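To start, I am sharing the structure in question, which I have written as structure tokens.
For this view, one protein chain was removed and the others were kept in their places.
Letters A and B mark the chains in the order given here, with residues in each chain numbered from 1 onward.
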């Protein structure tokens, strides 16, 4: 029971962060209120929705989860009405976002374990859950998805997911392994952003020398 | 039986309008005939398809509905061959489009009622059915979806859908409530376009004063 509460709490905090981030991007693009709400919504639930549509776990979860819908609408409206919310508490939001990234990865991987998929697929499902909301957000905002060329984001999920598999293999206690997985994703993300680490583009255009 | 015929008729008219609108957008973007047909198709059936994929009501309906496929192809080809069709009868098409908007909202909400979803979700399903064909069209044409920043469109569906819920709550006769819902959506859309109403972007960029 405390474990469920803990998960729900992190889930809500991650959802808030993703919704605020989506709403901020949409406001920058000068969308109207409807557009902002949709983008906030898609950023929060897009990854899990794509995962469930690939798995056939339908209807998708948020259709029956009014808590999450309320949380997203609330967070998006706050972002709209508190001008510059995302600039006022950037560290808090960044922490939420990183926690969300870690937890959503875990949620996606758990779905894969439950359905008996091989390890690599479970990591893929975790990464899709955590990252593809942002991909769909960027597609709707008409830009190449950020995580394909600018940020260490999916890589953190893949690394954390691989660590979880390793810990399972070493028979570490499940709850402990899961917490380590989340913390590692959060840390990789924080270190990457702090030191401005990115994956290099495959080939730099060079002037002939 | 007459009720079914009435619905089928409006469904066909709405589909025609959505297909012509999609084809017109695609012709403007200088797509070839295949591209035009696909965009017409996606504009017409995209919203209902996304809804059914979220709900798990699969295979999606149009795979078994040859009438609708024929209607879409016919309407798209007419738009291709009658140069400027969309400019010649703009009022007729706008009326079709608005009727389609109303009916598709109702169809989506009905699906939600049948599956026992809460009221807010039913409105969301109706709005997705009516509006997301246009969203997918715009994504494929590489532009930010119009309904996120330019038009009162989804808002009309949400208002009409809320009205339907209110009328149901007041025990108004179902058919009457549904007709009022459709008419209200059509009227909101007509008034919005006539008086050039839009939702404002959340924050205007302002020069410092």
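Quick note on the criterion: a contact is a pair of C-beta atoms (placed from the backbone, for glycine too) under 8 Å apart; a residue touches a chain by one contact, two chains touch by 3 or more.
What you see is a predicted model, and the numbers here were worked out from it, not measured in a lab.
J.: Taking the full complex into account, find the residue in B:9, B:33, B:176 or B:191 that is in contact with the omitted chain.
T.: Answer from the full complex: B:33 touches the omitted chain.
J.: Tell me, which residues in chain B touch the chain that this view leaves out?
T.: 26-27, 29-36, 38-39, 49, 53, 56, 58-60, 63-64, 66, 69, 80, 83, 139-142
J.: Across the whole complex, list the residues on chain A that are touched by the chain not included here.
T.: The list for chain A reads 53-56, 58, 115, 117-118, 120-121, 135, 139, 142-145, 147-150, 154-155, 198-203, 205.
Rule of thumb we're sticking to: only the chains that are shown with their structure count from here on.
J.: So how far apart, in whole Å, are chain A and chain B when each is placed at the average of its C-alpha atoms?
T.: One centre to the other, that is 31 Å.
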